[in-house]
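Omission of a single protein chain aside, the complex is shown with its protein chains in their original locations.
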Amino acid sequence: MAEVRVSIVGGSGYTGGELLRLLLFHPRVRLQQVTSERFAGKGVARVHPNLRKVTDLRFVSLDQLQPCDTLFLCLPHGRAMQRLPELLDKAERIIDLSADFRLNDAQRYAAWYGTEHAHPEMLSQFVYGIPELHREAMREARFVSSAGCNATATILGLYPLFKHGMVEMDQTVVEVKGGSSEGGNAPSEATHHPERSNVVRSYRPTLHRHTAEVEQELSIHGPVRVHLSATALGIVRGVLATCHIFLNDDFDEKAIWKVFRETYAEEPFIRIVKEKTGIYRYPEPKLLIGSNYCDIGFEKDPRSRRLVVMSAIDNLMKGAAGQAVQAFNLMHGFAETTALEFPGLHPI
Amino acid sequence: MAEVRVSIVGGSGYTGGELLRLLLFHPRVRLQQVTSERFAGKGVARVHPNLRKVTDLRFVSLDQLQPCDTLFLCLPHGRAMQRLPELLDKAERIIDLSADFRLNDAQRYAAWYGTEHAHPEMLSQFVYGIPELHREAMREARFVSSAGCNATATILGLYPLFKHGMVEMDQTVVEVKGGSSEGGNAPSEATHHPERSNVVRSYRPTLHRHTAEVEQELSIHGPVRVHLSATALGIVRGVLATCHIFLNDDFDEKAIWKVFRETYAEEPFIRIVKEKTGIYRYPEPKLLIGSNYCDIGFEKDPRSRRLVVMSAIDNLMKGAAGQAVQAFNLMHGFAETTALEFPGLHPI
Amino acid sequence: MAEVRVSIVGGSGYTGGELLRLLLFHPRVRLQQVTSERFAGKGVARVHPNLRKVTDLRFVSLDQLQPCDTLFLCLPHGRAMQRLPELLDKAERIIDLSADFRLNDAQRYAAWYGTEHAHPEMLSQFVYGIPELHREAMREARFVSSAGCNATATILGLYPLFKHGMVEMDQTVVEVKGGSSEGGNAPSEATHHPERSNVVRSYRPTLHRHTAEVEQELSIHGPVRVHLSATALGIVRGVLATCHIFLNDDFDEKAIWKVFRETYAEEPFIRIVKEKTGIYRYPEPKLLIGSNYCDIGFEKDPRSRRLVVMSAIDNLMKGAAGQAVQAFNLMHGFAETTALEFPGLHPI
Partner (left out) sequence: MAEVRVSIVGGSGYTGGELLRLLLFHPRVRLQQVTSERFAGKGVARVHPNLRKVTDLRFVSLDQLQPCDTLFLCLPHGRAMQRLPELLDKAERIIDLSADFRLNDAQRYAAWYGTEHAHPEMLSQFVYGIPELHREAMREARFVSSAGCNATATILGLYPLFKHGMVEMDQTVVEVKGGSSEGGNAPSEATHHPERSNVVRSYRPTLHRHTAEVEQELSIHGPVRVHLSATALGIVRGVLATCHIFLNDDFDEKAIWKVFRETYAEEPFIRIVKEKTGIYRYPEPKLLIGSNYCDIGFEKDPRSRRLVVMSAIDNLMKGAAGQAVQAFNLMHGFAETTALEFPGLHPI
């Protein structure tokens, strides 16, 4: 079978490393080039030590980038939109893992990111990267913008209920809890081990930028308001979004089950986790390390119309590189789970 | 100065150990006896190894308990209320650290704990154990019931706002995140290290029993509803309550500051932690390990009337043993901070 | 291609779960049955939650075990040797993951395990399970006994030097450091999260049973004495063996390099990790989580003839299930790396 020639722009970070790991084992991919200005000329395993003996690939600088079929962009936020014009020539398809093309409205972008968008005319050309919401559009897409990790967990947890119009539109409270790999590989005081270890750090109580994506994707039947806060934990990988929604009618758990089952029955990477007993009866991010699953569970509060939806992912997989490969598979007509079969480890 | 003779009933657990540690260094206390049926005859340092070389005290069984001035009860929930009648003869004052006497209404107790209260007639005689709310009553009290750890963090974070009637009464969402020491020292699958390590475990999404205490204490101007969920983390000590309240008017942060400052200005163990920058600009439980402080911060959402209040404690200190010693100091007219001066460690 | 019918006896523990995970993705295996007396009738994903949606297999009890081609035994130590006779009828080949058949001398077994061996006549029929030492024997073997995790790390680190007779035979000091999953999935005080978290626990300063295997396998040119101590850490997976050997001549690092390279040049799962700079310049177990690699590095002390050899594995993979599957591949003539390609994650 013909191979797809793939290159990664900005491959020295955590997301780039994870993409590399996945694509090196993808049976339909020829990994052509990986760029890094800082590490050009060095072996990728110097930066991604888990790939020792797996690949002899070396980083190249961006100006050495050759044409290929599909480009993955793992540049820092803000950089991708600046570089886009020159990259359009290099590949037929582009999957961007930065935040630059997630919002489809330039004004919203400016409001949330505090800067004008460099190429607002491109925003409408990008498909938002969650396959469970935009699968059909992806199959035809030239451009996909992978979703934020916290947004991915939140949206996947809430989508069925908002789609079915079962929710008070402005009362949802979401607490996302995440690990230190979310912040990338640049050391700082905030990530210095003695300071970051064992924290329960309120990291963005209000105005978390992923709120914008969440509200965009959930505003299916009208504008939605989501009250999102983020807490940083002493784990490395993993996101749990605990979503408190208020139902707009007296739905019982059976009705909720039905909606989730209908929406996600055929999804290869969604698991409804809701058991009566057991220490893993709710979604647990640590079980998902390295896997592309999103585990979703819920519990109805018998005292009120509150429904607590819990949604867990690995931020570097379903929240970044895995989500991007899933989109890539769809764009190329490959089986959607290709290179994404790793089920996660227990215990870990 | 005369010493107070103190004994601890049920001193082999984590709360008992922490009480021991505090009371052994209390300049006005003579620690008379510590009971444990399982370890009677053995040195307390066998169970609490941090007390090696600090004390030669040995556990006794409950039937060897002598009269003393003040008794601390660290029995399992449900056991304290059964034992109470026989213990009333042993001491003039009793501080109970179980959940048995926290609610002042027997029906509420039955509803939340699923069993009838053994001594409903005693409920009204216990002062709820948070000094910041019940200081004056404590000075005269014979009986004090220490608050639950999650409840303590939540109540202290929300009390000023509910007291001043600034909050929508039924919309508050609280996410408490806590460590493994909350569950006590009995091994189980849930606390088996490979399973518990690094978890972000939804532990009680709805119907957490501490909700009952929280609603009781915050129902100052009418009945209050609190939507509380609890998540268990891979830390050992510490609670962070992230409280999402909805203000009933357009209060700005200055107005909130004023209310917190007024309420807590003289409190020796409350710190308002709200800085513009820095990795510890919000309350962080890891800084409180071993200390009796409750750190409280807040942030107003510019997009709505949501106010996020963050409240952090050490569950074994301000959430249990430290709170109990603070009450003890008040009951005996000692300086409130006696034996509670340890400021916590950094880094840790 | 014909599939091999495989069953697992005692599949509810951590090693059994890891075997399951590997074998479910093995393209030449039909996983026939998994036994567990405690969980018979229940889905394996109830016990191994990472396998949700991956398999619908259910545990059966041992008396329901059907004949198959190859049996993996994951029974507790001592149980495997008792059950062996009845299991011999069930399969042509048996791979035992317990400690029962690692030593080839019944007296040594009795000395180290404190009990007589139930079937000493079988000891010589088992091939010791480290493929790097016994590959050829494995290809013909009916019975393989997987090595202990600490022994595996130690032996692989030291084998080239003992094989080439470069070491003082009775002076080697080995410090193995390991995680909590080594102890299995039964809760105890020792593994209770508040107690086990963050420990640096001297767990077996002398007389660690794996010493017997290590000495057996390294006594190539005469009896060897290894002074082994084990320290338990607060991690879940991973072993690092730090081996201090004293060379019997003035060998420099080049000479050591040569010996390691010669011995392991063709080994698919050995990586020599020895770089001049970088935070992963020595072997690091956390990079190996989920992978079957053994990473080995060394450093010569310029002040003496001491050579420090560092050897890292994932105890559940190269130290147990991965090693067993590698042996299985050899026994059946499959490519040795089949189902073992996962490279590990970074960061984790």
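Couple of notes before you dig in:
Note that the chains take the letters A, B and C in the order they are written out, and that residue 1 is the start of every chain.
Assume a contact is a pair of C-beta atoms (placed from the backbone, for glycine too) under 8 Å apart; a residue touches a chain by one contact, two chains touch by 3 or more.
Just so it is clear, the structure is predicted and the values come from calculations on it, not from any experiment.
Interface note: of B:Ala91, B:Ala151, B:Val199 or B:Leu287, the residue touching the hidden chain in the full complex is B:Leu287.
Set against the missing chain, the residues B:Arg237, B:Lys300 or B:Lys318 yield one that touches it, B:Arg237. When the full complex is taken into account, the listed residue touching the unshown chain is C:Pro285, out of C:Gly17, C:Gly148 or C:Pro285.
When the omitted chain is restored, the residue from A:Thr70, A:Ser146, A:Ser180 or A:Asn329 that touches it is A:Ser180. The omitted chain makes contact with chain C at the following residues, 170-171, 173, 175, 177, 189-190, 194-195, 197-202, 205-207, 225, 227, 229, 231, 233-235, 238, 240, 242, 244, 279, 282-286, 297, 299-304, 306, 308, 310, 312, 347-348.
One chain is missing from the display, and on chain B it is touched by residues 14, 17-18, 21, 25, 46, 48-54, 181, 185, 236-237, 271, 273, 278, 280, 284, 287, 289-291, 293, 295, 341-348. Touching residues on chain A toward the chain that is not drawn are 14, 179-181, 185-189, 191-198, 234, 236.
Quick note on the criterion: only the chains that are shown with their structure count from here on.
Ranked by separation of Cα centres from chain B, the top chain is C. Chain centres here are Cα means. That of chain B falls 46 Å from that of chain C. Looking at chain B, one finds that residues 189, 194-195, 197-198, 234-235 touch two or more other chains.
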